[in-house]
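Missing here is one protein chain; the remaining ones are kept as they sit in the complex.
Up next, chain A:
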Amino acid sequence: MKIARSLSILGLVCLASAANAAEKLTVYSYRQAFLIDPILENFTKETGIDVEVVFSKKGIAERMVREGRLSPADIVLTSDFSRLMELVDKELVVQASSEVLNNNIPTKFRSPDDNWYSLTMRVRNVYSSKERLGKLAIDYEDLSDPKYMGKICTRSGKHPYNISLVASMIAHHGEAETRSWLEGLKANLARKPQGNDRAQVKAVKEGLCDIAIGNSYYLGKMLQDPKQVPWAESVEINFPNQANRGSHINVSGMALAKYAPNKENAIKLMEYLSGDEAQKAYAEVNYEYPINEDVAPSELVASWGDFKADSLPIFKLAEYHKTAVKLLDQVKFDL
């Protein structure tokens, strides 16, 4: 009986906490909580609106499909573009329609239908060993060149950042050519894809490989951690394809959940995230390129120099997402 009683108490607690959750903003985030917590805390300080974050590397769209109209999510934050498109495809998001958002975010970085917005921009860089290669004028296409045999490190091909890069290759070169590029790249790998972008730079420092594929902001993050400073200092950051189409860029973004219980407050948060203060935090704390043109990149990021970005409209990447995953499986990129 005791057990039955404690179970029913537990049940009540669950009910109570579920009821409470409805009065807060709930953010489903593909971005790690500790990256955005400081920004959200400032928002709470300013507005008094509490924000709860569920972080998940994968599967937020799946979760929202399942939760349907009962979903507690107000806003979804993503760390890459394909995730935003997935939300749109599954009809999980809705127009936010806000003047502030439209002013803060340039047209090419938001949906024409107002149902998704970019927050920050990042470049898929090619890092090279200072000691062994120096600064490179390199194209993504060169990564399959046999002269780099056994010299390249990357994270899993199936990570959204890499899928997105592969999708851009398909957009520019077609499926067949991209496939042989992937085969060439796989043959050049120093080791099986593993770890995150940070681990690839570490591997360069260690001498395991000479080239690492990684996002721009990782370099800044590494310079913050005393243990990782030597890794960061062992590499040059290169912006690929500067002589032709420009470097592949990806965006982190946000969208308003279709069944958001607190749409009004949710839009407030979205506006806050695109505003000067939050954009500055993204730039200074996370070393990303702010999407709001009024906000400058951090000094460190600016010191990496200007670059030409691939002009391929970002929504094009979504079209080739599935094909990219298929190619990666076909060439057994991760195995």
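The rule is short, and it goes like this: a residue touches a chain if its C-beta (ideal position, glycine included) is under 8 Å from a C-beta of that chain, and two chains touch if they have at least 3 such contacts; residues count from 1.
Definition applied: contacts and distances are computed from a predicted model.
**Student:** According to its UniProt entry, is the unseen chain "Binding-protein-dependent transport systems inner membrane component", "Sugar ABC transporter permease", "Propanediol dehydratase large subunit" or "Methylmalonyl-CoA mutase"?
**Tutor:** Missing chain, UniProt protein name: "Binding-protein-dependent transport systems inner membrane component".
**Student:** Just to verify: which one of A:Lys108, A:Lys135, A:Lys308 or A:Lys326 makes contact with the chain not shown?
**Tutor:** Among A:Lys108, A:Lys135, A:Lys308 or A:Lys326, only A:Lys326 touches the chain that is not shown.
**Student:** Could you tell which one of A:Pro38, A:Gly59, A:Pro106 or A:Gly134 touches the chain left off the display?
**Tutor:** Hidden-chain contact among the options goes to A:Gly59.
**Student:** Since one chain has been left out of the picture, which residues of chain A touch it in the full complex?
**Tutor:** 3, 6, 10-11, 14-15, 17-19, 21-22, 26, 32-34, 52-59, 61-62, 66-68, 70-72, 86, 90, 150, 156, 158, 190-196, 198-199, 202-203, 205-208, 225, 227, 325-326, 329-330, 332, 334-335
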